[in-house]
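Heads up: the structure comes next, in structure tokens.
Here the complex is missing a single protein chain, while all its other protein chains stay put.
Think of it as A, B and C in the order they're written, each chain with its own count starting at 1.
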Amino acid sequence: MRDDPLIFDQSQPGRRALAQAPLHAPAVDDIPDELLRREPPGLPEVSELQVVRHYTRLSQKNFSIDTQFYPLGSCTMKYNPRGSNALAMLPGFLDRHPWAPELHSQGVMACLYELQEILARVTGMAGVSLTPMAGAQGEFAGVAMIRAYHEARGDRARTEILVPDAAHGTNPATAVMCGYTVHEIPTGADGDVDLEALRQALGPQTAGIMLTNPSTLGVFERRITEMARLVHEAGGLLYYDGANLNAILGKVRPGDMGFDVIHMNLHKTFSTPHGGGGPGSGAIGVGERLLPYMPVPVVAKEADSYRWLTEADLPRSIGRLSAFMGNIGVVLRAYVYARMLGREGMARVAEFATLNANYLMHRLRDAGFQVWFRDRRASHEFIISLKREQKELGVSAMDFAKRLLDYGFHAPTTYFPLLVPECLLIEPTETETQEELDGFVEAMVSIREEAARDPDYVRGAPYTLPVRRLDEVRAAKRLDLKWTPPGAGDGETEA
Amino acid sequence: MRDDPLIFDQSQPGRRALAQAPLHAPAVDDIPDELLRREPPGLPEVSELQVVRHYTRLSQKNFSIDTQFYPLGSCTMKYNPRGSNALAMLPGFLDRHPWAPELHSQGVMACLYELQEILARVTGMAGVSLTPMAGAQGEFAGVAMIRAYHEARGDRARTEILVPDAAHGTNPATAVMCGYTVHEIPTGADGDVDLEALRQALGPQTAGIMLTNPSTLGVFERRITEMARLVHEAGGLLYYDGANLNAILGKVRPGDMGFDVIHMNLHKTFSTPHGGGGPGSGAIGVGERLLPYMPVPVVAKEADSYRWLTEADLPRSIGRLSAFMGNIGVVLRAYVYARMLGREGMARVAEFATLNANYLMHRLRDAGFQVWFRDRRASHEFIISLKREQKELGVSAMDFAKRLLDYGFHAPTTYFPLLVPECLLIEPTETETQEELDGFVEAMVSIREEAARDPDYVRGAPYTLPVRRLDEVRAAKRLDLKWTPPGAGDGETEA
Amino acid sequence: MPFIPHTQDDVRAMLDAIGAGDPECLFDEIPAELRGVSLDGVPAGLTEQAVARLMRERAARDAGALCFIGAGAYRHHIPAAVWELTTRGEFYSAYTPYQAEASQGTLQLLYEYQTMMTGLTGMDVSNASLYDGASALAEAILMAIRANRKAKTSRVLVAGTLHPIYRQVAEAIVGAQDIRLETLDIPVRNGALDVQRAGEPGEAAAVVLPQPNFYGRLEQIDALTDLAHRAGALVIAVVNPTALALLKPPGDWGQRGADIVCGEGQPLGIPLSSGGPYFGFLCARQAFVRQMPGRIIGRTVDMDGKQGFTLTLQAREQHIRRSKATSNICTNQGLMVTAATIYLALLGPEGLRRVAAVCHGNTRRLCELLCAIDGVEPVHDGPFFHERALRLPRPAADVLTRLAEHGVQGGYDLGRHDDSMADCILVCATEVVTEEDMQQYAGLLRTVLEEMGA
Partner (left out) sequence: MPFIPHTQDDVRAMLDAIGAGDPECLFDEIPAELRGVSLDGVPAGLTEQAVARLMRERAARDAGALCFIGAGAYRHHIPAAVWELTTRGEFYSAYTPYQAEASQGTLQLLYEYQTMMTGLTGMDVSNASLYDGASALAEAILMAIRANRKAKTSRVLVAGTLHPIYRQVAEAIVGAQDIRLETLDIPVRNGALDVQRAGEPGEAAAVVLPQPNFYGRLEQIDALTDLAHRAGALVIAVVNPTALALLKPPGDWGQRGADIVCGEGQPLGIPLSSGGPYFGFLCARQAFVRQMPGRIIGRTVDMDGKQGFTLTLQAREQHIRRSKATSNICTNQGLMVTAATIYLALLGPEGLRRVAAVCHGNTRRLCELLCAIDGVEPVHDGPFFHERALRLPRPAADVLTRLAEHGVQGGYDLGRHDDSMADCILVCATEVVTEEDMQQYAGLLRTVLEEMGA
């Protein structure tokens, strides 16, 4: 019954969280008036209890791994160990200034160095840099290295990056950010890249190709070795989008497949939390050819101590992608996770992620849902299409997704990859139980029954969440992007 | 739609949270077989994610200060500062063994010593011991000291403790635990103790009296000085139940009123959390007379270091009430709170607690509710009676309470004190805003309107919580106090 | 005024609504001579930042020692999840679950806790916690006296091997009702009760038996239980919950099993924290449930027939029964039980067994290392669990002080309770102790003893 008004609506002039600000403040009499602000900033004025209560209550309005099964495809929503959080937040780590001298940094640098080594091993690459701050920045780093490589060889004709049409949106966007044009390669009916199209696309203009394998379609590109050969013969390099390394961790290594550079989403495979949008860490690994171009800083070990490699050590580096050394707090969480898993644990990740995906795929198929590549193995994820349900019952993939929320499950990824109509991309991850997967199947079956009885009901979902279905069109048309004080207009801008 | 099955129902033989147990365990070959257990204990077998998800979800089913206004009378549900929690949980404090030598304990002992001093000042007592682990144990300590005092004087005729009829249940229960019989003193119509009855009750059998002031009726006992004189003249001592010191903190001191001993609920007035039932800390303060009898240990300061006073230092002590030194983690939270408040802050606690209570009382009175002592000032809390609503609308105090939950407010204390029919004991505390209090009044008014329209609807409340109204009679009659494996019977015992 | 949200406008508006001129009016019923208190001597308020600095300094001052003390409180690994969940506001800042519908989280958790504790102890019922292990024993004794309707006496016999502090606490509490504890007349040999040489105990209401006992020694618990039962007494077991992952549960002791089980819950996920807050657990046979002190949670159904949980058998409690209650306890140790429940769920039966086995193995190893030093030897033979008494060639107090000066807390001084053991310490090495830690201790002890001329 009670809503949660905006924190601004709870504000009263002069109210404060008094324990949190200095008791007194000296006059700022040395700064000229014309440089000072005239009005206090528009921040809320509330008590400490109001803040705690408000944000605690808001948090309860979220679905999360800690509260729900969250089979969001391409996102690897698996358990984020609480140990990783607690240990990355030890005061010694939290309080370390990024410019602290190496003398005061050997503890954290040991962790970074060892994670670099571990990631190099599991990917089969020659070197690793941990600085990219998310997958997309890892992609940027990788493609920028490809560019730097060609440029260093004076090979300036290579202006194009190939991207399969099934690729994640960041791939083409990254290529463009690196100054390339994008050439899309179609996917064959079996889910593999159309090899003939690839052959035709390759040429002296080809800088490289960005691939995910298993692809975002959830299947393993079987002719990967041949593709690698083709691209390399054409003078291009191969970029591995390893956002979802969960599919192969401990089973196959991108380095062995012939890739020259890879990024990993530590916030997926290495189970650092997604935090409602981030932060991530898009560590990159490179083969020998690209070693000189890695983004800095990187940690090196010399005798028994660690030091930062910077531009001075790697003069051909593509440079710095963040002011400091990337998202070290995230990297530390990944390190703790990697150490807890260890060799044996890591080998099991792909095994059980794949087991769960194939099990769920089979159960849904047996329940009569259309598995998109029904003759293929699922990797860590798979696709079902609700085209038939849409046609016969008038209930779309989005309707299923919203109704799943009522059943206490987060929805799978909807309408991605764009190639498959009315699709759900489902990634159960290895940390869910068989019972949880069974519950999901039951919910899907039950929703289909509801749809057969009363499609409007399903189209009206969700019913049990803090809000019913939101009007996204209105959100984009009548832009309301910030609170404005009552009387100052409604804050909306007609678009 | 999804329920939360018991953790046992989520268990599978052989499942485990593998990061949490030692990887290997040595054989226990030195303990004779007949001393070992034959079957593993009946604990659930679940994964780490299952545990995290389960208890996170369960937590969301609670009302709490961090999520709701919680005006539970006699419980002082005010903001529990997060700073107190974080600082009491610093590793140096958490890892200290209770038998660690004083050499390794000066940090924590400094905090305890200073809190002893602060509490002595604000209560006007001569000495403080922090060992009692909750209010009721503080009461026990206090009454046991009274007993020890009389015994030390050879005064063995004093077998009776006086308790006003309005007293909290722990008072008479404590008196009995200390070997006394209880004599109840009636309350006058104005809420003060019936002084004549007190006079008549006093005699050579009187060991003492247990009083709360302001009483649990929410009003200040105006003739307290006279009462103290009467009891002292009769040879008895005065016990102050300071569970709810919030009413007077910084305004009046029990020592000045003539009390010989007091306990304080640090988990109320000093804002340590109640934790869904505890832990608390029932620190006690004593006047000069009772100093020798304090429970041990107590911290003393000598030159620049701190040491424990034990039985050796206080040979007439009533002894130890816990294996170690009481709930030190709670005491540390109270210490942090006391230091943040400081002198000025402490003086404001009673002021604003009282302001909020009187404001809410007046608003409810103006809205037509029956304030029980309408001509009296409210202290930090006050009583309304819903006798009229019960009679005219058929809707009881409990119905209002349950329906308030739907409105997002925790219910006030119901049916206590026992003297007032259909009562709600309402304690808003000083940390709530005027807006929150206004919202509560609106909810009360709205519920009364609902009751007038449709009393059954109100009697059916709550509707928006994880469960509807629970059958407490059944719970007590068909005892089901633990889960039993399926097939092992339903676990119920007919009572 | 930290934590008070009122603006000056608020105060004015509220006083107006009350019809009071200024806040002081609200206190006008309090006799004038009592008002106007000075808080001199209470320090001025500090910001969270300033208190944080102070507390960090103080915490750091007490930190860093290597600890080999047990004697009632044990350092265990606590999974990070335990306290990250336990301190969630909804658990942390809720009151006792009086409004069941608004407290299903805590109530279901407590029901699960009750189930876990009965599983560990082999008993029928559990309450939802008491203050700590020692005060739980006092409550168990009072309960046994109430429960043992057959006994014509309120004599309570206590094993001579019980933790002396537990005995002191129990005496302080039950003594107030003029109940005196007697020592069970069985000689202590080799640190344990020599049941073969037991006299007939005579009629008693209850017998208190620890397992393991204060010295870490394991008692011949079956024989002792049967002996107590023959005397018409109820058997009160005082046990370590970690040990129960390995040891025979009290429910299986002797022919009939113990009647009441209590102990310290701290080993189950509760930080050492200088001795508290911990929690006492109390389990019993079904027949005695109405004599139990403390809160008990029951499963029931709501108006729609849906399962739910609520406080039950409240007629035992002070808020209903007042002077006739089974105890005066009101606030218990709920949050600690929250932690313990999460801990037990994470460990499970196999995890807890491994913890117990590693603790025991580490203590064995530590004793081996220490006893390799000249003049250091075990005080007792015979089976023990995870704690052991060692005799030193020099007074224990002196040795421990020297060790402490070098950052090692070497054990518990047994001379504290028994002059004849002034050269004895009780040592404990739990699963968090490494081989390196133990080597360090042994090396230091060797040096210290040499310096002391031993």
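The criterion applied here is as follows: a contact is a pair of C-beta atoms (placed from the backbone, for glycine too) under 8 Å apart; a residue touches a chain by one contact, two chains touch by 3 or more.
Keep in mind it's a predicted model, so treat the numbers as computed, not measured.
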Chain not shown, its touching partners among those shown: A, B, C
Sole residue of A:Gly154, A:Gly276, A:Pro315 or A:Pro486 that reaches the chain not shown, by the stated touch rule: A:Gly276
Among B:Ile7, B:Leu87 or B:Ala234, the residue in touch with the chain that has been omitted: B:Leu87
Residue touching the undisplayed chain, where the options are A:Leu309, A:Ala347, A:Leu419 or A:Val445: A:Ala347
Absent-chain contact - pick from A:Ala100, A:Ala157 or A:Ala452: A:Ala100
Chain B residues that touch the omitted chain in the full complex: 12-15, 17-23, 46-50, 52, 56, 81-83, 85-87
Residues in chain C touching the chain absent from view: 47-49, 52-53, 77, 79-80, 84, 87-88, 431-432, 434
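To be clear about the criterion, only the chains that are shown with their structure count from here on.
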Furthest chain, CA centroid comparison against chain B: A
Distance from the mean Cα position of chain C to that of chain A, given in whole angstrom: 46
Centre-to-centre distance between chain B and chain A (centres being mean Cα positions), rounded to whole Å: 47
Centre distance in Å when chain B and chain C are each reduced to the mean of their C-alpha atoms: 20
Of all residues in chain C, the ones touching two or more other chains: 1-6, 10, 45, 47-48, 79, 81, 85, 89-90
Residue numbers of chain A (touch at least two other chains): 12, 15, 19, 47-50, 52, 56, 81-83
